[in-house]
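A single protein chain has been removed from this complex, and every other one stays in its place.
Chain naming follows the written order as A, B and C, and within any one chain the residues start at number 1.
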Amino acid sequence: MQKITREQLIEKAVSLLADGTVSCVLGWSKGEFDYDVTPALFNNEEELKANFVFNDFCGVNFSKYLISKTNKCDGKILVFLKPCDTYSFNQLLTEHRFDREKVYAVGIPCEGMADIAKVKQICGDGISSIAFDGEKMAVTTLYDDAPVMISTADVLAERCVNCKSKKHVAFDELMGDEGEVIDSNRFDEVEKLEAMTPDERFAFWQNELSRCIRCNACRDVCPACTCEKCVFDNPNSGVENKSPANSFEEKMFHIIRAFHVAGRCTDCGECSRVCPQNIPLHLLNRKFIKDMNEFYGEYQAGAEVGLRAPLVDYTLTDIEPGEVFDRGDSDA
Amino acid sequence: MRKCSLDKINLVFAEIAKSSALYLPVDQNDGSAAYKKWEEGTVWSNALNTVRSPKDFFFPQTEDLMKFKTSGKNIEIIDTRSEAEDFVVFGVRACDVKSFDILDRVFLSEHVDSFYGSRREHGVIVSVACTRPSETCFCKTFGIDPSESAGDISAWKTETEIFFKANTQKGEELLNKLSSLTEECDETVVNEQKAKINAVMNKLPLKDLNTEAFGGGKTNEFFNSPLWDELSQTCLGCGTCTFVCPTCQCYDIKDFNTGNGVIRFRCWDSCMYSEFTKMAHGNNRLTQKERFRQRFMHKLVYYPENNDGLFSCVGCGRCISKCPISMNIVKVMKKMGGAVNE
Amino acid sequence: MQRVGVFVCWCGSNIAGTVDVEAVSEALKSEPGVVFSTNYQYMCSQAGQDMIKDAVKEHNLTGIVVCSCSPRMHEATFRKTAAAAGLNPYMVEIANIREQCSWVHKDMLTGTEKAIILGKAAIAKVNLNAPLTPGESPVTKRALVIGGGIAGIQTALDIADAGFPVDIVEKKPTIGGKMAQLDKTFPTLDCAACILTPKMVDVAQNEKIRIFSYSEVSEIKGFVGNFDVTIKKNARFVKEDVCTGCGACVEKCPMKKVPNEFNLGMDNRRAIYIPFAQAVPKVATIDPNACNMLKNGKCGLCARVCTAGAIDYTQKDEYIEEKYGAIVVATGFNPISMDKFDEFAYNQSKDVITSLEFERLTNAAGPTAGKLLRPSDGKHPHTIVFVQCVGSRCDACAEKGKEYCSKICCMYTAKHAMLTRDKYPDTEVYVFYIDVRTPGKNFDEFYRRAVEEYGVKYIKGMVGKVTPEGDVLKVQASDLIANKQLHIDADLVVLAAAIEPDKSARPLATMLTASMDTNDFFTEAHPKLRPVESPTAGVFLSGACQGPKDIPETVSQAGAAASKVIGLLAKDKLTGNPCVAHSNELMCNGCSSCERVCPYGAITYIDKEFRMPDRTTKIRRVASVNPAVCQGCGACTVTCPSGAMDLNGFANLQIMAEVDAICK
Partner (left out) sequence: MQVNEYKPLIVAFCCNWCSYAGADLAGNNRLNYPAEVKIIRVPCSCRVNPMFVLRAFQRGADGVIICGCHPGDCHYTSGNYYTRRRMAALFSMLDYLGIEKERTRVEWVSAAEGAKFAATMNDFVEKVTALGENKRLEDLRCKK
């Protein structure tokens, strides 16, 4: 259950619309089911009252939408940002991807968002309703008469289990209290992999990446993948491809994508959230983040506007490429 | 109608696998299910359905059409076809079975797609009735009965038994192979099953979704609707919906230069992509709104127009559960349908 | 599709020896785009080049692939050939089948196989080449000479002589450098001062030349023709333009015990000083580390005695920014430190000295007014041992000394020995040597005179140990020819210390992005053909900063460097390297990554209006590259995620095509 309520957010939005601070609102719109929310633009109080929702399934990171939406509506656009979204927000500003003047950012607290897949693993398919109630949610299915009580903590999305920060690094206005950067365990999984033998690692990724259907959801949702034209869509790039014809192209796409966002990825976890095949793509990005932290010192993309990413920087005494292996894996 | 105890199901699989490759839904470590080739020890998934639809068996994501071998300035053309193997797809749901009809009308009518065609010929489909429909199911909307699934063989599964009914010649032949493992039986149990399923179907949240508003000849009604802007406004333009969709059939033909030759292959394409149907003059759908509209107009208007009112959606619900922003055909139908009804 | 001509060079037997050139030109005939393929003994010869020109006309070729020696050797040649044939010079690609094939592989089969693949790669690339036209940039018609020794002086004079303004930056208070410290010069034995000081005066009087003495270069930006240099003028606490150099202040200065670096610390100077009588500029300088006034505000005598009122204790370091078209490095050399050579007891005994110190001892303007006296007791030495190759020609593994030959030691030692015997016939003079190297006009004659006429005792062998005992130096050495150990009681031991580049050279090289060898000598653009140019355009080398040299060599190289500079400054425009980066605005995200990695600040951003697909317009920030500033490293191309940034001549697709061809 989120600390902040739908009503509070609507109230805030309505007042900002009323006093002309903003001319439209980027928010979550209710869908067919209680867990089903769609990002949408709201233009007035009626629309907000009718469709705006805020609950434990509002995981979408709005930052990327600002690139296109700031041009869509005249006047400022109100965006509600969860702590992790604010890092993407800053990173996009660092890369001059949207006009800060056209945005009114309201930071909202986040208690972590739920993953419907985890819910279904507990109570099965056929969910007819979800009632949010304190630390728990009451899930009713078509198949049992009594609702199943699930504690939200048990169904948190991976990225929220390993939440890196409850601190808003960018906002015009903050609802709720200032959060803190969290010393998370987000690199544990990466370390597990590093500790494996190369053969085990290869088998692991072979299995994961072989499921990729190249729907591009990971790329298209990623706040760092904002290229006007992606090299993989560009017939003149020499690496364009539409579908993973074989295991090489699966790897190629994900390695290059991870490399292109290396140092720019804020670890918002959207890629893993949207992957229809549940490939743990965040483990690629986190590897880069972890490496760069270890090689070049702690760096959090988006922590501030204008930070110089590790790969566009250097020192005279950086680690040599040949030395990066002498860590983790057993056979090094 | 024949039945066999579920304890013997692996024997059934083994028997089928003797004569041809057998594919069936298998649980994956991420909790979802996917079609895998059966081998000793493979366990049939209880999941309602797979993430990827069984259309892959007849219309794979990528498929080599031919190869050009170049040596210096000489070119030799090599036939790379390999779709002549017999196979059985087991455990296909009613919605997905229906999707084959929709694909057939595209690939097997005028100018038969021989790749698709021969895969269809070599494939036997064993469907199975749904035991636990999901809230995302809306196959009824398209007149599909999940309790009475089609295919070469229809199957019904209870707690303890599985029942088979052959619908086609191919089905008969396969069922005969299983005669030693199965026994003749009447339809009582199956009918109970059907009743159960239908009871659930009438409780589904999307049960009332209907297609009245849509169909052939409605192009002008919908094409210029202002609602498309709103519906498409947050679409990411990814291909998830089209790639998990059992009825999406668009593909692109590309050449891959291997360095010592060229492989001409086809691969799925998505109307959601900016490069979709790119022509010499550029793209004919310039914005995401137009691409978004194309997908739903195709499913709900253009296709029925050319196919005697048959819609090219089967209500499997994959796009509903997989769309990153959960915008989907149901929302489009409700919004659009509602709009014109008023 | 290009129409490519392939030209395989035999390079006599250099290539044809291990590569079946016939087979190569035959095999490449059938490559896509190739319409003509042949081979010839020497493609770089006039006949070979004509062959190419004719082929271009005959087969109207649009691209040329030459399979020959390294592009670093003849790329330019063949580009000219193409141009002469009316082709864009950048439609030429070289397949390096000599340095990187025929010379490194023994077996004909493998050599040929590889040559064919390298040829294919070049063809694959040239198929994607596009005609390139170099951009132009203006030339600032002023030169900077870094270092005011004889090298810098000569270069400056020659450049000024051609009518171009020159600035000399010298870190010491006066120009003159090492030569000013020398006594006589070999092989003519004329006095160094007599030939140097007039030149120093010329410099001072030449209105085209500005001297920044007691100054250093602190920052260098820009590129050939357009360098922006910041010069740090250290505060000397004396107004240069006011000081008359009368020396009254020096007379009065109470701080008398400051080691005199000009005499290598063998005597003392004052806190305020003029290095030597003929210093240029003849201006006093206050040593802030010695001056009481500057250290604790007590004294101020010099200010009081200075009638001109030139003293200014408040003077601050001054930074001067100036534009230059060309930069000459003339940072010179220094003798290496003797600290590591304990066997010669340099640090134990004052009477073990280096040759440069010996120069000062025998110099009329030196600490002993030219009389040869022992530093320890001022007695006249009767036995002098000269030791050669101290720290020169050491083997690589030795933790001390240099691998190279310092070149000048043999001659100046002969000079020292000869002069000593000439002035003081009663002294015994021994010279221990490994080899006596006397190439050069009148050099060997000079050395033989030392031996034959002056009876200098040359002994082939090395001194093993020098032990000070009382007032004698026990010298233990070996005579390799007589094959016996020698024990000499010497009064004075003179070490011919190896010479090394000045310490200021390394940081300067970094500022200039000019490359250096492992010994910190500047590397030349080509060891034989471009000896006075650095690989970095617009940077030239004069004197010992490029390698050990004697005075005549230095002067001639200084002149050569000057002529190169004049050649550059004579141009009004420079045509740059067209292989520069460029950004595809349609794909550029304006993310600034490229700007951050560009070492030349060649990338700037502009807001541009674009027509969006939905027929609206959008202002987007996009990168634009200044082709005059871009040097074409390509750092930006890799940092650009969308691939909007690409590099002319080394485009993504070209390199991938090469990869493909190689991996076929």
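Operating definition for what follows: contacts are C-beta pairs under 8 Å (C-beta built on N, C-alpha and C of every residue); 3 or more make two chains touch, one makes a residue touch a chain.
Predicted, not measured: the structure shown is a model, and the values here were computed from it.
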Chains in view touching the one left out: A, B, C
Among B:Phe68, B:Phe87, B:Phe256 or B:Tyr302, the residue in touch with the chain that has been omitted: B:Phe256
Identified contact with the non-displayed chain, of A:Ala114, A:Ala157, A:Ala245 or A:Cys265: A:Ala245
For chain B, the residues touching the chain missing from this view: 256, 258-260, 263
For chain A, the residues touching the chain missing from this view: 190, 193-194, 198-206, 231, 238-239, 245-246, 248-249, 251-252, 255-256, 258-259, 262, 284, 287-288, 291-292, 295-296, 310-316, 318-325, 329, 332
Hidden partner interface residues of chain C, rising order: 70-73, 96, 98-101, 103-107, 109-111, 113-114, 117-118, 121, 510, 513, 515-518, 523, 535-536, 579, 597, 599-600, 631-635, 637-639, 647, 650, 652, 655-656, 658-660, 662-664
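Quick note on the criterion: only the chains that are shown with their structure count from here on.
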Identity of the chain that, by mean CA position, is farthest from chain C: B
Between chain C and chain A, distance of the C-alpha-averaged centres to the nearest whole Å: 54
Length of the line joining the C-alpha centres of chain B and chain C, rounded to whole Å: 73
Where chain A and chain B are represented by their mean Cα positions, the distance between them in whole Å: 30
Chain A, residues touching no fewer than two other chains: none
For chain C, residues contacting two or more additional chains: none
Touching residues on chain B, where the partner in the complex is chain C: 71-74, 257, 259-260, 283, 286-287, 289
Residues of chain A touching chain B in the complex: 31-33, 36-41, 60, 65, 72, 117, 121, 124-128, 142-143, 211, 213-217, 219-221, 233, 235, 242-245, 270, 273-274, 276-278
Contact set on chain B toward chain A in their complex: 28, 30-32, 34, 48, 51-52, 61-62, 132-135, 200, 203-206, 230, 233-234, 236-240, 242-244, 252, 254, 256, 265, 267-270, 273-275, 320, 322, 324-327, 330-331
